[in-house]
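Left out: one protein chain. Kept in place: all the others.
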Amino acid sequence: MSMSSQTAGATPRLHLSKDVVQVIYRLLAAGLLCVVLAVVTDSFLSTNNILNVLRQASLLFFLASGLTLVILSGGLDLSVGANIGLSACLAATVIKATGSPVLGTLAGLGSGTLVGVCNGLMVAKLRIPSFIATYGMLWVLHGLTYYYMGGETIHGFPPGFRQIGSGYFLGIPIPVYLMLGFLAAGTFFAQRTVWGQQIYAIGANPVAARLCGIPVDRRLILVYAFSGAMAGVASLVFLARLNSAEGDIGEALTLPAVAAVLIGGASLFGGVGTVFGTFVGALILTLVLNGMNLLAVNASWQPLVTGVIVVLAVWLDMIGRRRT
Amino acid sequence: MRAAVKSPPAPEVVEEKPDLGTPLLELKGISKQFPGVKALDDVSFAIWPGEVHMLLGENGAGKSSLMKCLCGAYQADTGAYFHMGEKVEIRTPTDAKKLGIAVIFQEFSLVPYLDVAQNIFLGREFKSKIPGLLDRRRLYAEAQKVLDRIGLEVDPRTKVHTLGVAQQQMVEIAKALSQDASILVMDEPTAALSDRETERLFAVMRQLQAKGTAIVYISHRMAEVFALGDRITVLRDGKNVGHAVPGETSPDQLVRMMVGRTVDMSYPRNFRAPGDVVLELKDISATTGIADINLVVRAGEIVGLCGLVGSGRTEVARAVFGADAITSGEVRVFGRIKQGGPDVAATEGIALIPESRKTEGLALIRTVSDNLAVAGLPKLFPNHLFSPGRARRSAEALIKRLRIATPSPNQSVGLLSGGNQQKVVIGKWLAAGARLFIFDEPTRGIDVGAKSEIFALIDQLVAEGAAVLMISSEQAEIVHVCDRAYVMRGRRIVGELSRSELSEENIVRMGMHDE
Partner (left out) sequence: MSDHALSAAQPRPRLPAIPGVAIVLVALALVFAAISPNFLSTGNLSNILVQSVILLLLAMPMTLIIMTEGLDLSMGAVLTLASLVLALTVVSTQSLVLGLAGAVGVGLAFGFVNGWLVSSLRIPPFVATLGTLGVAQGLALIVSDGQSVVGIPRFLRQVYSGETAGIPNPILIGAAFYALFHVLLYHTKFGVYIRALGGNRDALTLAGVKWQRMLVAVYMLGGAMAGVAALLLTARINAGHPTAAIGMEFDAIAAVALGGTSFERGNGWIFGTLLGVLTVGVLRNGLNLMAVPSSAQVAATGALVIVALFLDGLRSRKP
């Protein structure tokens, strides 16, 4: 057949997948932002500020990396911010009660994961649309946390525990190492495991994925559990950094986390995106917010800018889809 | 010396263009192309006032596409419309409505939580004297009139979602009738109706006819064609293959026109003696409505499953694969009882090549390589670690073996042609090591060359000992390719045809209603 001869005769050439090209564009954007900020502000290039940006980006990335998997599977998890609040407060209580940071860490990770599993069950088994299920969960968690804390603050944790949030190693904040670790682990999971590939397939077409023999329900529960566990991780780093737990600790982070994932090139319609892209997305968003800060823009502008970015990112993604 | 005497025109010409004056609506040279298929190819056709014009054809012959062009749901690529001899445009549903065209759809165009009256007059609400409000009294009074006319004894205040299928179909009919259309198009209106409702509908049709309404009627039922039709148009492969008048033709003649002498295209098959039983269904009933299904497929065999669209063929395939729940009976695969969903089916070596490639078979935004790997992931990577290089090599081997025309394994699968997309769907199951293949309309929307390639591939599969169950609406394919075939009607299997009994006429007769 003439058609097949074309295939056989095609010369192999350097191939950059669309994902890679997208990430390169975003890296360039991040670089450009750095250059602009370095020019227009005096303090941007100071070591302190750079480390500050990296640390802030890392907190955002923990949350956003778990959320990336959810969005890859074609869903959304709006409960991550509230999950941080509950997990941080539980972890704080356990550390205070037992004096053991290890038990506290387990409590934070455990509660985060449990919340995620509940989300997964609602989405996969009860077939509640993910944005509604996790939105309901947001308020359940929010209420539980406030009720549990009763307006109190828990503070003062062992120095060893505080290291994971505010410590340094070789002059670089510990959370940055953690971020790189989770970046590697998340990328490996998504790109190099069968489960990761199946999650992409589910997001791209859940019906076809089911008819390919992928156990869709189990993978979805796993994805939401991961997202919850990453909220647990974020809660611990937050706790260690702030050295105090309050009910509203992660509340303002949901929208930025969604924004970071969408800036990173993941599609809200599922099946497209990478954990590395989200990493770059978290960097870009942090740079924007940092720049506004350095330029003495009132912090009140932050949710507004983040909201506009979310809508813009989704819109650009939809334009891109319509073209292909 | 011969010309002067024989002046009257030949009788065939009279039949082609009956002398009934100007047609109410005339379509000339309508073509409609979809990616990979020519749904309508230069179709011309005219309707006169007061006639019932039967539109016949096999599944996929282009009847529905023609209807959708008529009502403005599709825009024809080429061709022209003439209303009472004047050239008109039909580009939107509103254009069609202005010309007095109303359509009774097979898929319901009803809003579930509006009541019967609101549905009948959707988009044509009655305004009250108080500005902005609706005249509900008039709405229900008018709706009651229409319902009385078709004899539907339902309160016009009933919400449509509480009605049964037959009643919903009647509401759909009422909606079209209420438009006082001069041209009424009906797509198998009686498919869901009982005898009583059907008779009532026919009575209404006769009234309309007397008033001069033109009716285009699509049906699969021969009895209706002869009882109601004034003229018959037969479509095949998107082409108008002929007109007929009921008094001058017979059901057999029409069946032959519909089936046609298909383009001389033979699919090479090497028939062999079948091996062990691979798939056995015993008295299967499922939530989707299929009942008492018994069938057997052996290794080395291609078994056809035919019948009209909606006769339950796809539902059988999905029940075997575990995509829909079975309520009774047992499925045996390779001798063992199979339970569980599609994930179990896939690990047991069953492959489903679904009817709708784009929505159920492929992730269109992902690459050829991704799609080829997706079903075989657990088999290709038993230690759960995915290797892009290995997936790529596996994909390249499959691309070569199946001769998939793609510039690279990294091409988005959505950019391939229909035939190549279908090869990708088959390829993913080869990667998964499937031994029982269920093909649901494997050649829909695929060009002729790719069709024979796909059949060669299926033949190769059975030669290697796989078992194949194949659903197809194209009788010619079943006849050429299958060892034997089951025929379905009304969600049951109504007969089995052995190789020697397999003929298009037999399939159509068994699968059609009546007789």
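For reference, chains read A and B in written order, and residue numbers begin at 1 within each chain.
Basically, a contact is a pair of C-beta atoms (placed from the backbone, for glycine too) under 8 Å apart; a residue touches a chain by one contact, two chains touch by 3 or more.
Here the structure is a predicted model, which means the values were calculated and not measured.
Only one of A:186, A:228 or A:247 touches the chain withheld from this view, namely A:247.
Interface note for the absent chain: among B:31, B:144, B:198 or B:347, the touching residue is B:198. One chain of the complex is left out; on chain B, the residues touching it are 71, 73, 92-94, 97, 108-114, 118-119, 122-125, 128, 132-134, 136, 158, 161-167, 169, 191-195, 197-198, 221, 287, 489-490, 513-514.
In the full complex, chain A touches the omitted chain through residues 76, 78, 122, 126-129, 131-133, 135-147, 150, 247, 255, 258, 268, 298-308, 310-311, 314-315, 318.
Here, only the chains that are shown with their structure count from here on.
Rounded to whole angstrom, the centroid-to-centroid distance between chain A and chain B, based on C-alpha atoms, equals 45 Å. Contacts from chain A toward chain B in the complex involve residues 1, 3-4, 6-8, 10, 15, 17, 191-198, 200-201, 204-205, 207-215, 271-272, 321, 324. Considering their complex, residues 321, 323, 341-347, 352, 354, 359-367, 370, 373-375, 377-378, 381, 384-388, 399-400, 403-408, 410, 412, 414-415, 420, 428, 432, 449, 453 of chain B touch chain A.
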